[in-house]
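Selected chains only, in their assembly positions.
Order of writing sets the labels: A and B. Residues in every chain begin at 1.
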Amino acid sequence: MKIGILSAGGDCPGINAAIRGVGKTALLHYGMEVVGIHNGFSGLLDRDVELFTERTLSGILGRGGTILGTSREKPFKKSADGYLSHKPQIIYQNYHELGLDALVCIGGNGTQKTAFKLAKMGLNVVGIPKTIDNDLYGTDFSFGFDTAVSVATDAIDRLHSTASSHKRVMVVEVMGHSAGWIALYAGMAGAADIILLPELGYNLDKVNDKVIERAQRGKPYSIIVLAEGLRTGAESPSDYLSHEIEEATGLETRRTVLGYIQRGGSPSPADRNLATRLGGHATELIVRGEFGRMVGQRNGHMVSVPLQEVAGRTRLVPVDDDLIRCGEKLGISFGH
Amino acid sequence: MKIGILSAGGDCPGINAAIRGVGKTALLHYGMEVVGIHNGFSGLLDRDVELFTERTLSGILGRGGTILGTSREKPFKKSADGYLSHKPQIIYQNYHELGLDALVCIGGNGTQKTAFKLAKMGLNVVGIPKTIDNDLYGTDFSFGFDTAVSVATDAIDRLHSTASSHKRVMVVEVMGHSAGWIALYAGMAGAADIILLPELGYNLDKVNDKVIERAQRGKPYSIIVLAEGLRTGAESPSDYLSHEIEEATGLETRRTVLGYIQRGGSPSPADRNLATRLGGHATELIVRGEFGRMVGQRNGHMVSVPLQEVAGRTRLVPVDDDLIRCGEKLGISFGH
């Protein structure tokens, strides 16, 4: 058997661990041939590939980025006048001319959508979820998330000393376009006073009240953690909020946007193990001939779901999430 | 309501997070009085206590150690001639004279055993599991474990460069008296070549074969991770094994015992959140009047189990654990 593997979409700690998980299991345990495809779906269009050996997969478990490169190429994207390009057909052809028996696609929502469409064309596709935002349907946790939470928590820890030495309000913007998982987990772990999630929205008066109430109790400093996807009507939610809070409370307010440092660098041990297991399980699905599915983790176990169910869905933080309820009882404000 | 809280047994990252979780939920949400008991069960014998305020619980989430102190005092320990001391009676009396309505005991196996005995005497006890070894029955994960795995993985990462620069076999001994959880998780995350667990035992010839086979494939270096509890017949398993391997393979072999650095210091974000949730849930049990139970996490949710079921049991790594199977297919040897 001969399988191909590619990584598409944004950077995420643990991609190399997943590639290694797929590749070593296939090469060493099942004796398959493994073809690494460069730069996401672009590499399938250009046949920019390499044959993996054990050596290719050695020493990469803890490394950030992806040894395969990535791209945002979307082969099924329609032209302005609504026509599909020839790209899907070229991919279909190259898949067969490369002699592939299966294709593993590591990526986020967009990638899993493309994977589903390729599966419908008849290719043997298996998806591996990859998103630091942790918002993919079909898995309890995605690799990259634990690392992003660690980087964000470490940053919040550092901001605490400045906030309290200076009696300042610090507004910290973390990643999370539609889902507030990073804000919730890093906010809780970083002892934030206020956590604002896209799923819950917020009431500005309640936020200000909390800041003022703390100041009145002798704590003229607060840490506010919010997701970049928080809808405020302004382009930058942290910029907007820090101005509003400073004006309303009279307390010096500063913002920090953590940005890309959350998505690069060496994966945490938990992310390494999760990515390794997901990679290994993807190879198992291939062996069993279970295609058109994405691997995931549920209740600590490896599972898989039809790509059809994953494509186009987003896993948001439930408004009554256990961690939110826990936080509320600790006195943390969620903006309401 | 007035509740007491104590921490007993060994140090473990996250104890302060658990204390804060119990205390803030009790103080701020339920308006209880909270009494911190110093130095484990010793403090209940000596009435060495303090009344918590919000201030006591502020700024401790990320701090290692325990603000309450701890001790190995075992009040139910019998004398040499088999008699119980008066200690249980003194604790019973002090509990009532302090006006406590409930007692939260943060600790490992021994502590939960004591908690169970106090519950049988009629005290309203709730247990919170605490062990970096992750071997307590009744919870999927204990806080401290993720931090210990992170420290151990970071160390193994460092040893890789020395192993490969020097063509050396490095034997790394991590914590885990009866259970090999840390060795398994840190070994997998640290890209160990051989992982040895107390649960599986090992065959020395197979270990040597693996080392030699790697050398023959151009990799005259190997990383071996083992749990301190591995039974080798010698006092120090890493000392014994490094000698045996050096002799059998002729390759330079060095050992590193990670020791206490695995159990101290700031908890990881995951451990902070787990400890916080367990702490909050312990307070919930008190509110509901569910005593004689230990809180835990199962499939991501807060649960509780009767102390009776926990006491005296150890949660070992199953021989067919998913992560072991995953590792075997990657080519990692488990000594068989």
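Annotations
Following the convention adopted for this analysis, a residue touches a chain if its C-beta (ideal position, glycine included) is under 8 Å from a C-beta of that chain, and two chains touch if they have at least 3 such contacts.
Owing to the predicted nature of the structure, the values given are computational and were not obtained by experimental measurement.
Displayed in place are 2 chains, all sharing one sequence; the entire complex defined by the structure file totals 4 copies.
Throughout what follows, only the chains that are shown with their structure count from here on.
Contact residues on chain A toward chain B in their complex (touch as defined above): 20-21, 24-25, 28-29, 54, 59, 61-62, 140, 146, 149-150, 153, 157, 160, 185-186, 188-191, 268-270, 272-273, 276-277, 280-281, 283, 299-302, 322-323, 326, 328-331.
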